[in-house]
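Here it is, the structure, as structure tokens.
Only one protein chain is missing; all other protein chains are in place.
Every chain is named by a letter (A, B, C and D) in the order it is written, and numbering of its residues begins at 1.
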Amino acid sequence: MGKKTIGIRFAGFGGQGIIRSGIIVGRAVSIYDNKFATMNQSFGPEARGGACSSELVISDSKVLYPYVTVSDVLVVMSQEGYDKFEPELSEEGMLLIDEDLVKPKPPRGKIKIFSIPATKLAEELGNRIVANVVMLGFFTSLTKVVSVEAMRKAIPESVPSRFVELNLKAFDCGYEYSRKQKC
Amino acid sequence: MNQNSVIVSLANALERTGLEKVCVVSDVLYKKGIADYLGVDLFHTTRGRTNCSYGGFGYNRGESFHARCAQKKLKNAPSVNSVFPLYICPEQPFNIPHLAKSCGAVYVARWTALHKAELTNSIAEALQKQGFSVIEAISPGEGNFAGVDGVASDAREKLLKFYYDNSEIKDTEPTENLAIDSDKKIIVGKFVDWERPTFIDLYNNQLRHTLGNKFVPYE
Amino acid sequence: MSKEKHHPMESWLRMDRIPHIWCPGCGIGTTLTAVIAALEKIEANPDEVCVVSGIGCTGRAAGYLKFDSFHTTHGRAIPFATGIKLANPKLKVMVISGDGDLVAIGGNHFVHAARRNIDLTVICVNNFIYAMTGGQVAPTTPLTAYSTTSPYGNFEPPANIPRLAEAAGAVYVARWTALHVRRLTKSIVEAIQKPGFSVVEVISPCAQYYSRINRLGDGLDMMKFYHQNSLIKHMEPTENLDIQYQEQIIVGKFVDRERVPFTELQKEGCN
Amino acid sequence: MKANPKDVFSGTYYIDGDVACAYGAAAAGCKFLAGYPITPSTEAAEAFAKLAPQIGAMFIQMEDELGSIVAVLGASWAGKKSMTITSGPGFSLMMEGIGFGAALETPFVIINIQRGGPSTGVPTRTGQADMMQARWGSHGDYEIIALSPDSPQESFEFTIKAFNLAERYRVPVMLMSDECVGHMTEKVVIPSASEIEVEPRRFYHGPKDQYLPFKPERDLVPPMVKAGEGYRLHLTGLVHDENGYPLLDCDIDEVTQKSTTRRLVDKIRANADKIIEIKEDSLDDAEVVVVSYGITSRVALKGIEQAREYGIKVGSLRLVTVWPFPEKRITELAHKIKGFVVPEINYGQIVFEVERCSHGKANVVLVPHGGAGVHNPDDIFEAIKQVAKNKEKYEGVVEYRTSLERLIFG
Partner (left out) sequence: MLKETTKYWRTPLDIDKVKVPQGEVHIIKDRCKGCGFCVEYCPNNVLEFSDEFNLMGYHPPFVKNEDACRGCGLCEMLCPEFAIWVTIKEDAAKDSLQK
């Protein structure tokens, strides 16, 4: 990805850790990779179950416009999120989905689709709440917008201390999954 | 003169307790002048926002503050001075002592402006009490209510006489029986006097418990 | 499975807005089924029922019930309902709102409507927390419980809603948990039929904030807790109804008395 | 005076604008916050609730915003630097306390994370439509100071600035942030205490018996004492004299002479030059000037960049302090330029101030936005183009129709 400004959107239900995903990547990029990253969130009034998304703008200089209008990467963990945000994905963008929760249409333009059973893998790890971090491992390996080292530093700062180990395991699980699938 | 008698009681009580750091906060309405005449730190707030107060029956607006304040038990000794209407009104009046007790006040008393010594005594006790205390001082509403209600409008004295004839001291009366009704005697007395940790005690205890030596007490 | 795919309560609901916004394991939806069941039981004419709610999770209830329903500003459900009732006393006016809305910002209105004995049915869903804004301490949060604004444990003694209602003059006061759906329905029926200010408190699980922050499991775990720890004690004096953190909850009907409602007194006053 | 190192949590953070406000308040020496949860400001209260017991401060969640604001006044008079934090509906409820606080010349800070309105509006989306309410919301004559940050870093810095102004001028200071900035998460660097300047309270030091609570010093601001120090002070929301005693009906003829009310306005107007802070960019040869504040000034930079690439001489004037308004500077510019472009997330508030101060010398174009989002920079660019090309003078404010509106309304 040679572009100067990259727009990334995470979408799903409230409760899936969609906003935290944005925070983790943003923290990794802006504190440990020394670039600029502005994270914004949009959510309904409900805490869980409602549509939820976070958007992250990454740039080499100060981010002026804080929202994503055309996303370069779309990470979705719900059908509703897919239906809502797929149209704003760039024709050359990447689409990352939880394959059990999202059934995508055939891709437009040069969009590349990558799928992972993130929620199922998280359930296998013992807690479905880390599905987002499984997704982030997958995301880091595929997009290369953030370094693995930065992510491994940012995750422990972004989750409750008793869940650090589980989250790092989830991250590795997602990271390894992409390599095993050779996608 | 009767508002004055309440102030005099307050002043006497202050003198008796020998407290030095006292703030009086009053609200708008009949009591507005009261805070102006005492030589202590005085705050005259907007209506119903007194909280730690010497207030008129600005209860209409201040209720949730009163309730929450009692619930939190701020370390204050407010006295509430009630000028209540006696005429036939579709609205049933509050039973202030009962409400105060139910909200958690640690000291609740009611006196009329006639019971000067008792009132002074109660104010002194309330000031020394840790926590939210309420004293209802029933005082004549000058011309307005008395006139409308057929109690001769010329006679504050008559109203005082009315208190004399129609009040009864009963400290042990359960607060639910203290509703004021124009055809019953007004029951006065000290109804509640018990101990409960104050808001600041609870705050300090809880945070010290959780934070240990990271806690910097609020001073 | 039959071909009919319509829930029997759908005619009472704004189905175009279902699914509602409440989280999985929340008890507000259950409270709504009890409200609807109560209205069905008394064969209420839906055209003559008004629902008023304030702000917060429970405040959204008005948005799902298919009556004339009003989602008012924070704390103001009771004065709005007072206006409706006094302008058209024939209407059955229900206030469905949360503990924060009714006894914190709306506390003033709550005690005054009770004092005046306005003929309203107030359903107060108490989940011990401000959930819509993300889990802040509420006037009902038990001592030592955690919330985002009591991050070191709550130190404010909580309000005892039945006691406050009783002291201010409510004529009917009951408390149930969201698990006691049948008894809750019965209480709502009685409350609606009672002339005057009636209050039904519903202890309801907040699975997302209260139980998560305090690590009490999910909504179902909260329901199991109610199952094991609620004790029915009708006519218990209201001063015994304080709720301690994770201790027994006394439920039942506590006040059922006669006082002349405001509108009747008003008529007398005019004569 | 430098900040107390115990109050400053130095370090590099990835936090949102709300949380940054809480860190800013702590660093400024705030020791009392009374608040009430309201989206999108709650995160600030939550963050301060966590910090408070570690810095000897108190956080209390009041029963509502009416209570919050008045508790803040009480705490301020008891000697603590105090603040509250809220959003639109709560801000409306606080108007009574703001007027009362202004009348008592109480230093305190209100942070308003603006959201869509009116009424309950759109809790989770942005807006800038409380700007006039901030200035005129409570009844009667008074002045306030308002600042508007555009990022979490500025939320931190401006909160400190707000406390400093409040203490210096004994006036309510409002930090008019908005949901976008409040919920925007970015890197925030909190410097060491030695790099943070804080304004101490203007305490009175003279003889006790000569203290007059409302007798001003040379800059029209009176020094302050706190309750419990033996001054036996009296304060009232009634019109009062230098003693703080209310002027009664019988004094009515003397009210204008004796009352301290006029000074509430004058102390800010007379010190406006010292208070006002604006950020200017390329104004020397500008034909078009974009006047903006808060998040909009940040988004506008993108539109300005586009316009410059297009070849238009466009400058930017950013209001750091929105109130008091930089009247002189706007008038000065109006004589030199073709027109002003004023983007704001409302249907026209500050633009009318710009119009008032340009005295018909320059065109004034409003780029409105109905809220729940920020401007599309293309719209700002188009509006700049329109002003640059236009040769005639308009009367009044001209409203630019955004591409979205053209799409909807044709």
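Brief remarks follow.
Definition applied: a residue touches a chain if its C-beta (ideal position, glycine included) is under 8 Å from a C-beta of that chain, and two chains touch if they have at least 3 such contacts.
On a predicted model such as this, the values are computed, not experimentally measured, just so you know.
Among the displayed chains, contact with the absent chain in the complete complex occurs for A, C. Mapped onto chain A, the footprint of the missing chain covers residues 13, 16, 49, 77-80, 100-101, 119.
Contacts to the hidden chain, counted on chain C, fall at residues 1-2, 4-5, 7-10, 13, 18-20, 22-30, 32-34, 37, 179, 181-182, 185, 207, 218-220, 223-224.
Throughout what follows, only the chains that are shown with their structure count from here on.
Of the two chain pairs shown, B-D and A-D, the one joined by more C-beta contacts is B-D. Once the centre of each chain is set as its mean CA position, chain A and chain B turn out to be 59 Å apart. Inter-chain spacing, taken between the CA centroids of chain B and chain D, is 39 Å. Counting partners per residue, chain D has 39, 53, 63-64 as the residues that reach two or more other chains. Chain B has residues 64-65, 67-68, 203, 207, 211 in contact with two or more other chains. On the side of chain D, the complex with chain B involves touching residues 6, 31, 52-58, 62-64, 66-67, 70-71, 74, 77, 96-97, 100, 227-228, 230-238, 245-246. The touching residues of chain C, when paired with chain B in their complex, are 103-112, 115-117, 139, 143-144, 152-160, 163-164, 166-169, 238-239, 259, 262, 265-266, 268-269.
By the touch criterion stated above, chain B contacts chain D in their complex at residues 20-21, 23, 25, 28, 32, 35-36, 39-46, 49, 51-52, 64-65, 67-68, 203, 207, 211, 214-219.
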